[in-house]
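What follows is part of the complex, with its chains left where they were.
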Amino acid sequence: MASRRFAGYQFFNLTVPSQHVIHVEINRPQKLNAFYGPMWFELKDIFAKLSVDSEIRCIILSGAGDRAFTAGLDVEDAAKPDNTISASGFADPSRKATVLRRHIVELQEAISTVARCEKPVVALMHGYAYGLGIDLSSACDIRFCTADTKFCVKEVDIGLAADVGTLSRLPKVVGGVTSWVKEVCLSARPFSAQEAQHNNFVSRVVAGGKAELMQEGLDFANYLASKSPVAVQGTKNILDAAWGRTVEDNLNYTAVWNQAMLQSTDVQRAILSGLQKKSPTFEKL
Amino acid sequence: MASRRFAGYQFFNLTVPSQHVIHVEINRPQKLNAFYGPMWFELKDIFAKLSVDSEIRCIILSGAGDRAFTAGLDVEDAAKPDNTISASGFADPSRKATVLRRHIVELQEAISTVARCEKPVVALMHGYAYGLGIDLSSACDIRFCTADTKFCVKEVDIGLAADVGTLSRLPKVVGGVTSWVKEVCLSARPFSAQEAQHNNFVSRVVAGGKAELMQEGLDFANYLASKSPVAVQGTKNILDAAWGRTVEDNLNYTAVWNQAMLQSTDVQRAILSGLQKKSPTFEKL
Amino acid sequence: MASRRFAGYQFFNLTVPSQHVIHVEINRPQKLNAFYGPMWFELKDIFAKLSVDSEIRCIILSGAGDRAFTAGLDVEDAAKPDNTISASGFADPSRKATVLRRHIVELQEAISTVARCEKPVVALMHGYAYGLGIDLSSACDIRFCTADTKFCVKEVDIGLAADVGTLSRLPKVVGGVTSWVKEVCLSARPFSAQEAQHNNFVSRVVAGGKAELMQEGLDFANYLASKSPVAVQGTKNILDAAWGRTVEDNLNYTAVWNQAMLQSTDVQRAILSGLQKKSPTFEKL
Amino acid sequence: MASRRFAGYQFFNLTVPSQHVIHVEINRPQKLNAFYGPMWFELKDIFAKLSVDSEIRCIILSGAGDRAFTAGLDVEDAAKPDNTISASGFADPSRKATVLRRHIVELQEAISTVARCEKPVVALMHGYAYGLGIDLSSACDIRFCTADTKFCVKEVDIGLAADVGTLSRLPKVVGGVTSWVKEVCLSARPFSAQEAQHNNFVSRVVAGGKAELMQEGLDFANYLASKSPVAVQGTKNILDAAWGRTVEDNLNYTAVWNQAMLQSTDVQRAILSGLQKKSPTFEKL
């Protein structure tokens, strides 16, 4: 079911497959869903809005078409003469540097808007998930994929260190700067769904094709959406606050968070429903 | 062998199965070892004492009965009208918040007393290890379980974000905020022993039943207890200091720790015993 | 091909098996490549030089002989009466502590020189990789091993907490302070190649013997050496900066790093070569 | 000189008193420049634009009229029934909490936009600088005031802990959580310009009235604007990165920053001008 509320994006389809769940689909299949200029702004705008949309409890993110989640940056577009790098118009390296830094931060902000989204985001990947596909899915909370997904931290192959999120978030989402993280990031060699699962990048490799992946993703999203949104979104917030901080810090943060949230009517509803073996319903958040 | 020194607890059995090893058993089997009020204080008191007991070199922690390590919080008790949340007696949310925060910190402190215990603690889990069972075992150093153990980060199901330690310690003990951590914490879906091992939560799934688990746990505890307590307890201290800190920070901390500890007579004894192929004995610590 | 530039070390062989790749071989096979006094200084000196050697793009590190990567510290040497610990000549524990701390920091610095090396370092391990073998390989970026490698965090067996890097770097390179990390570090029990791979310490267990390992390591090194050194070495720098820091911190660091590095001619060369399906060549770095 | 580029704001006057310097004036003098709803958005928008405006090298910020820099939050407006707090429309404290948190973060973001502005910002204060006046000027780089300025961390007087920046930034800008910081923040007692200078909140108390303050502020801004913008803005960036971080961290950050910025043509120009005793000119940034 398409919703008028979510219309108006050129490169993303937004649909509402079931109550409280929204499906964000990257929609540039003829280019393997590769990203260029205007798509970044749409991405940021979408997730900024969904973050505070009180009807939404879970977001699933996938790529349109049969061939790719996303092939990453649109390199042909990036190679055009009017691109930021080439077109900076400054001979002086320090001024070029300033233009470049502002540009990187702008792209990082788009990806960080996904990571900061208050609602849980589940990436459902198939086909190519290259370059930016890793940056983007690393900013999601949960990652599922089909068995034939091909992953690659591709940036070294275009002469640069990945700079919009992969190097900062991959150690967080697979656990540490492991031998495998270094191997795939330094070499830009592709890796399979099985390897992605063994190394904790995805938590499920769904048997079958894209249709089965989408169904399993939707089922999981519905399951999340049936839970207390106060509990689910609070859990996301606290888990994200854990990285790069000591346990003591995070325990205190958790207590401060919950001094408000334990006053929720959701707690009584959930406990009562549990004792009565009923399904609770929760107010919007 | 029960020891008089460790008698007097209502909800925990403390026994000394072999030299330098103590067995702490959660003992409320008729309620699946679920926790309520007074048990928290006993737990804190026990681990505060064991931490500085110079006879003890390793602690094993398990649940009494056939059915559970612990089913978690005693929800029926939590639902009673005189519970902290319901009974705070304040209409004003800021004052309720203060009462709740103090209460959370108090419970966190009980679990943190396990985590701060100077001696290594091995959790031996069977049956249900739900909710608080994850908080508690995440505060232990090492986790073994039987093949039929059922785990669940249950808190979302009672309308709240887990607040006495799981969200702070699980990323530390499995390595990062992985897709799987988010999946099980946001959804409160149960997971198996096999899944717990694949995702590095437990390091051993013991074949057989609870008896085999207890034996393997005891064998391992005896093995630890045969080593230099200065070396073992120092290793625990330094490893725990590593999380949330840079490598450089921790290297310096390690050097400062060992400027005292390398003066130990254990070093000479251990090296000499090694060269002579003998078993060393070490003074109490 | 041996290079005169890299001659003159007593305990290490340095050879250049292919362009931009250097092979550092620990060369004291009669003692299972165990370390003692002068070797530390050579190790530090070698990696300090290679770090800024513009001809080098990848380093492989292995142990000479059939039996060991390294058996660790030369305990017989450490037990001699003129060793730092025994020979400190101070009765006063605070003065002994100062001598010990300076000594530990000196050894840590040797290992940290490997970790800080600007070029990627691949450890290729066979036979014994005990004690210092873990400290040393944890400071490398990537770890491969043969199927019959035997690992051990051995320090507890000589009465001390590992202090030259293992306890600080192992949680970083396997992801967190897992049950398994605590198990092997507290107990000093040996573990196999398979266990090392399951727990993300090595990313490849190479079938066959040492020869096959060396070949696969060299192939991988050649692959890395064919990539843009600006991209590869930048990726290493940023990934290492991620540990113990928040994602936001590291994103900003990445942007500041790349404000200079995106001005590299490597970017144009790599993109152009990609579009033309050619192999790019890059200037030395 | 008013500039068309900077027209169109209802509550702020933007003028360009001299080359590379812009004057931002809070312009609601009939209400002592107190802030309410729409002003926050204008503030954020202005500083987001100035941050990347290549013509601007220094910003001075003051309040219109004779009586106040700003009296702070417009409390009468905040007391209206349609205000966020009162009008949240939720009975459930956890949902109210979510609405409030989002609102606080939005206001914090407006102030943080001033703090993150790439150009140096000099606050010129006279009359009342109460409540928000401290939050706002703490986000500036440099603070001057007239001798009769009256300061107050007013928030405790309206029943809350200051939440849009004062408590986070005041310890940074006066140096630590001193006895004086606690005294004025806990008590909400007003303090004088002299006290502000003794405690390092302002670096200059200008003799005379508002006119003299504005002139001294403009002279200083012109002085800053005559320097290399690469050097000035880099210095601001690095100094701000120092707080809450170790010296080692910041040294590394500084080296990474300057690996790009030392390639600036400003360095040659500045050195050459210095040797030739001439005034250098610098390209826009």
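Per-chain residue numbering starts at 1, and chain names A, B, C and D are given in the order in which the chains are listed.
Definition applied: a contact is a pair of C-beta atoms (placed from the backbone, for glycine too) under 8 Å apart; a residue touches a chain by one contact, two chains touch by 3 or more.
Please read these numbers as outputs of a predicted model, since none were measured by experiment.
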Copy number across the full structure, from 4 displayed chains: 6
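By our rule, only the chains that are shown with their structure count from here on.
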Distance in touch steps, counted as few as possible, from chain B out to chain C: 1
Listed pair (C-D, A-D or A-C) duplicating the B-C contact set, over half by residue number: A-C
More contacts between chains, A-D or C-D: A-D
Self-contact between copies chain A and chain B, residue sets same or different by half: different
Computed distance of Cα centres, chain B from chain A, in Å: 33
Distance between chain centroids, defined by C-alpha means - chain C, chain D (Å): 47
Averaged-CA centre spacing for the pair chain D and chain A, given as whole angstrom: 34
Junction residues of chain D, two or more chains touched: 93, 260, 263
Chain C-facing residues of chain A, complex: 75-76, 78-79, 85, 93, 96-98, 100-101, 104-105, 108, 112, 115, 155-163, 165, 167-169, 171-172, 174-183, 185-189, 199-200, 243-245
Complex contacts: residues of chain A adjacent to chain B: 120, 141-143, 171-176, 200-204, 220, 223-224, 227-228, 230-232, 234-240, 242-252, 254-264, 266-272, 274-275, 280, 282
Residue ranges of chain A touching chain D (in the complex, touch as defined): 52, 90-95, 97-98, 102, 230, 260-266, 283, 285
